[in-house]
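Report on the following structure.
The complex appears here minus one protein chain, its other protein chains still in place.
In this document, chain identifiers A and B correspond to the written order of the chains, with residue numbering beginning at 1 in each.
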Amino acid sequence: MRISRKPTGARFFELFAEIGTNIGAGVEVLREYVRAPHDRRPELAARMHALENVGDDATHAIIEHLDRSFVTPFDREDIYRLTSRLDDVVDHMDAAIDLATLYRVGELPRGVETLVDLLCQAARLTADAMPRLAEPQRLTDFWVQVNRLENEADQVYRRLLSELFDGERDALEVMKLKDVVDELEAAADAFEHVADAVHSIAVKES
Amino acid sequence: MRISRKPTGARFFELFAEIGTNIGAGVEVLREYVRAPHDRRPELAARMHALENVGDDATHAIIEHLDRSFVTPFDREDIYRLTSRLDDVVDHMDAAIDLATLYRVGELPRGVETLVDLLCQAARLTADAMPRLAEPQRLTDFWVQVNRLENEADQVYRRLLSELFDGERDALEVMKLKDVVDELEAAADAFEHVADAVHSIAVKES
Partner (left out) sequence: MRISRKPTGARFFELFAEIGTNIGAGVEVLREYVRAPHDRRPELAARMHALENVGDDATHAIIEHLDRSFVTPFDREDIYRLTSRLDDVVDHMDAAIDLATLYRVGELPRGVETLVDLLCQAARLTADAMPRLAEPQRLTDFWVQVNRLENEADQVYRRLLSELFDGERDALEVMKLKDVVDELEAAADAFEHVADAVHSIAVKES
C-alpha cells in the first residue's frame, strides 16, 4: 500500500508552485528587457531584482518548512537540492540583466532573442510541472522537453558566440556581451538541472 | 553474507563499459583534431558530434533501465549521478572541437597537445575502470590516478593561459582560444568528477 503524500506535502507543493510562477514572471521581464530602449533598462533591472527577492523568500520558506516538518513528501536532501536549483534559475536571469545594465552594453546581438525565447519555453514547462510534483513519475515529458530545449539553447549559444567574435565589435564590448550571454546560457543549464533534480526524485521513487 | 551484485547489475555494467569505450573513441578524435590541417576540422567535428550522440543514447539506455529495474547494483541516485558525469566528459570534448571549428581559430598553442595527452590518459583509465564497477572498492588506483592527472592538467592549463596572453595574438583571438582551452580543462575536471562519483560509491559500500 502506498500512502498518498498529498496531505503531508501540500505546503511544499504550494511553495514550489509559487516559485514556478515567479520564474515565469522573471522570464517575462527578461523578454521585455531584450527589446526595450536603453533608458528603460534600470527600471526593468529593478523589477527583476525584486522577483529575485521574492524567489529568495520562497526558498527560505521551503527550508524553514523542511526544518519544522516531521514527514516530508520526498527525501529531505532532494527537496533541498530542487529548491536551490530553482533559485539558481532566477539568479542567472538577474545576473544577465544586472551585468547588461551595469556595463551599458550596446545593441544586443540578434541571437539573444532566440535564446530568451527558449528560456521562456523552459520557464513555462517548469511552471506547469511544479504544481504536479506530487507525482514525479508523470513528469517524464517535463524533463525530456527541458533537456531538448537546453540542447537547442547550446546550439544557439555557440552560434551567438561566433556572431559576437566575427562582428565588428571591439574586444572589450565582446567581453561584456559574452558575460551577459554566458549568464543566459547558465540560466538554460539551470533549468536542465531543475529537470534533472525532478527526474532523479522520480527515479528514486520508481 | 554479501550477495553478489553481478546478476542484477550486469546490464548496467555493460552500458557503463560502452560509455567508457565511447569516451576512448572521442579522445582519439580530439587528438587527431589537434594535429589536423584546418580543412579536415569540419569532418572531425562531425565525427565527434556523432560520438556525442552515441553517448547520449547510452545515457538514456541507463536511465530507462534504471526506471524498469526493481533491484539495482548501487543506489539509484549514484547510478544517475555517475551517468550524467560521464555524459559531461564527451560534452566538453565536443564543445572544444565545435568552438574551435566555428571560430576558425588559427594555430593552437603548443600546450594544447600536452593537455590532450593528459585527457587521453584519463580516458584510458576510465575505459578500464568502467567494466570493473561491480567492485568499486578495488578501483582506488583509478580515482587516485585521475585526480593526479587533473592536477597536472591544471598546471598545464595555467601555463597555457599565460602562453596565450603573453604571445603576439590579438585580444579576440586570445578570447576564442581561451574558450576552446577552457572546454578542454572542463573535460579534465569532468573526468575527476567521474572518479569522485566512483569513489563516493566505494565509500558508501565500504
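Worth a mention:
Keep this in mind: a contact is a pair of C-beta atoms (placed from the backbone, for glycine too) under 8 Å apart; a residue touches a chain by one contact, two chains touch by 3 or more.
Here the structure is a predicted model, which is why all the values come from computation and not from measurement.
When the missing chain is restored to the complex, the residue among A:Thr21, A:Ser84, A:Thr114 or A:Ser162 that touches it is A:Ser84. Residues 63, 66-67, 76-77, 80, 84, 95, 98-99, 102-103, 170-172, 175-176, 179 are the ones on subunit A that touch the missing chain.
Although one chain is hidden here, its contacts on subunit B can still be listed: residues 158-159, 161-162, 165, 171, 174-175, 178, 196, 199-200, 203-204, 206.
One rule holds in what follows: only the chains that are shown with their structure count from here on.
Subunit B has its Cα centroid 27 Å from the Cα centroid of subunit A.
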